[in-house]
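Complex shown without one protein chain; remaining protein chains in place.
Chains here go by letter, A, B and C, matching the order in which they are written, and residues are numbered from 1 within each.
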Amino acid sequence: MKTVLLTGFEPFNKEPINPAWETVRALDGWQGGAGDEAFRVVARQLPCVFGAANAAMSALLDEVRPVLVIAVGQAGGRVDLTVERVAINVDDAPIKDNAEQQLVDAPIVPGGPAAYFSTLPIKAVVAALRAAGLPASVSQTAGTFVCNHVFYGLMHALADRAGVRGGFIHIPYLPEQAARHPGMASMSLAQMIEGLRIAVQTSLAVSRDTSVAAGATH
Amino acid sequence: MKTVLLTGFEPFNKEPINPAWETVRALDGWQGGAGDEAFRVVARQLPCVFGAANAAMSALLDEVRPVLVIAVGQAGGRVDLTVERVAINVDDAPIKDNAEQQLVDAPIVPGGPAAYFSTLPIKAVVAALRAAGLPASVSQTAGTFVCNHVFYGLMHALADRAGVRGGFIHIPYLPEQAARHPGMASMSLAQMIEGLRIAVQTSLAVSRDTSVAAGATH
Amino acid sequence: MKTVLLTGFEPFNKEPINPAWETVRALDGWQGGAGDEAFRVVARQLPCVFGAANAAMSALLDEVRPVLVIAVGQAGGRVDLTVERVAINVDDAPIKDNAEQQLVDAPIVPGGPAAYFSTLPIKAVVAALRAAGLPASVSQTAGTFVCNHVFYGLMHALADRAGVRGGFIHIPYLPEQAARHPGMASMSLAQMIEGLRIAVQTSLAVSRDTSVAAGATH
Partner (left out) sequence: MKTVLLTGFEPFNKEPINPAWETVRALDGWQGGAGDEAFRVVARQLPCVFGAANAAMSALLDEVRPVLVIAVGQAGGRVDLTVERVAINVDDAPIKDNAEQQLVDAPIVPGGPAAYFSTLPIKAVVAALRAAGLPASVSQTAGTFVCNHVFYGLMHALADRAGVRGGFIHIPYLPEQAARHPGMASMSLAQMIEGLRIAVQTSLAVSRDTSVAAGATH
């Protein structure tokens, strides 16, 4: 049986909760598919700490031996499920991480490539989410904080592991978070969980991404 | 038993569905409270048509004899449940209504007051919604389309009916709508329904609104 | 010779400068028109203080005897010159005014009308601004802070003065302010001044506003 690894962060930036962790924990142990396509989900929490988060991810890859990894992170203020296109090799933190570090313009992997593209079928995932009535879009930037850090670290680790797909999905605030941040959008936990299910299934099923425009003029 | 009237519009602006109608229809027949506080909800659909919508509202007030009326409308692009503060006496339509009318700078009630304030306890409703984990805020404008038209028409009609409270709540797109409008926020139907329940209960329970700032500098 | 009164506020909310005052002071003494249409501009500063601002406005109306009054205020975050449609009879301050007052849900004029509409030709002003290459739009809310307070107070005072037109225009941050508020839009002082010139000339020249849609669905 194939294993799928989903990760979500611990709460950060003074939030009592992290929608990413709430979402992936709900899918821990989920089994789907049949026969050769059978899969099982392992969900784990990552610290919101530069360095430590990637060390934890590396250990998880060794332990879990997944065929697919989707890291999930909170993007407070975004309105929909955003499937990230690219991770860049820089930490430039607008706020402190949970270990009180605030890295500025530091490479994630010194000497590493400037960027890695997601190996998820990002267009197919967005199309499947929308077809299911879930707001979703491709994002051209995962930022420069711990989310991008883990996304880059994951893709760097997977560069050596043929056949393992990986990527990152940002999700909005939960309603109870947005209730404390007037003006911010939100999405229900049930929809986030449903969205992640679809992202997993689509990523396992679609070998070659669909070719539809999902870029930005700027 | 007290009667509460909730109204929602038919779909407009090429949408196949209107979250306002979906929300209030789910509450039709809902009964709550006990003893003197017992209430029953009647939910009705209004046409998204200048004039006809207010004629329908007037007929409903006579038929239903409510003690409380909350009109609900779709505000595509807003991120939360917005409790409207004020209705103004002007129709200025950026799009056509469902009867292909596009009124410009026409008074809703010729000779009527320039505006009416909501008689709902708007601050208490917002506080109760947030306390329940639902994103909500006070809005300083209901626009100048059919929503404001009905809000104004309702408050004008209630000016003659002592003791009947009324107001207007705008709600975001449903997720399935936002899935077709990338970049737009959404809220789940379940949360909108829960929000309306809270708005009804709070409006029945709170006689004098709480005094907390919820204004805008501009 | 006709007199036009322009007012701008002193700085507030910790800003060292107020674009509204910078703009109108640049037009103090400006003379235009010819023959019966000749006019002269008087520009005055108002305190950003509930009550005191309207007292100052009243005194100015007696002193200056204008045929036209345009009050101007800063709307940090707005992207263009916004010609306000309506003033509402409520103070609900999200921040303190310059006298440390934070009024909540207080009527501006107890017993006064719920609102007053601008008597400027707001559609014609917006059209003239755009024709001159200046970003502009009609706004459906002037907020509930001192700007709306002065707008309402002005229109209440003018209700007794036949033939005197009045209204309110909100303007964006100046570039040097936006340079300290990342993510906020701005407009150059030269363009704000040019915009106010056009607003004055159009308001003097156009007796009956043009009928073009400039409303909002919500």
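One rule holds in what follows: a residue touches a chain if its C-beta (ideal position, glycine included) is under 8 Å from a C-beta of that chain, and two chains touch if they have at least 3 such contacts.
Not measured: the values here are computed from a predicted model.
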| item | value |
| --- | --- |
| Shown chains that the omitted chain touches within the full complex | A, C |
| Sole residue of A:115, A:132 or A:206 that reaches the chain not shown, by the stated touch rule | A:115 |
| Candidates A:147, A:164 or A:198 - the one touching the absent chain | A:147 |
| Residue of C:38, C:95, C:109 or C:179 touching the missing chain in the full complex | C:179 |
| Touching residues on chain C - with respect to the absent chain | 79-80, 129-130, 132-137, 175-176, 178-180, 182-188, 190-191 |
| Positions on chain A where the hidden chain makes contact | 13, 73-78, 85-86, 88-95, 102, 104-105, 113-117, 123, 140-145, 147, 170, 209, 211-218 |
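To be clear about the criterion, only the chains that are shown with their structure count from here on.
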| item | value |
| --- | --- |
| Other chains in touch with both chain A and chain B | none |
| Farthest-lying chain, centroid of Cα atoms versus that of chain A | C |
| Busiest interface, counted in C-beta pairs | B-C |
| Centre-of-Cα separation between chain B and chain A, whole angstrom | 38 |
| Whole-Å gap separating chain B and chain C, where each centre is the average of the chain's CA atoms | 30 |
| Mean-CA-position distance for chain C and chain A (Å) | 47 |
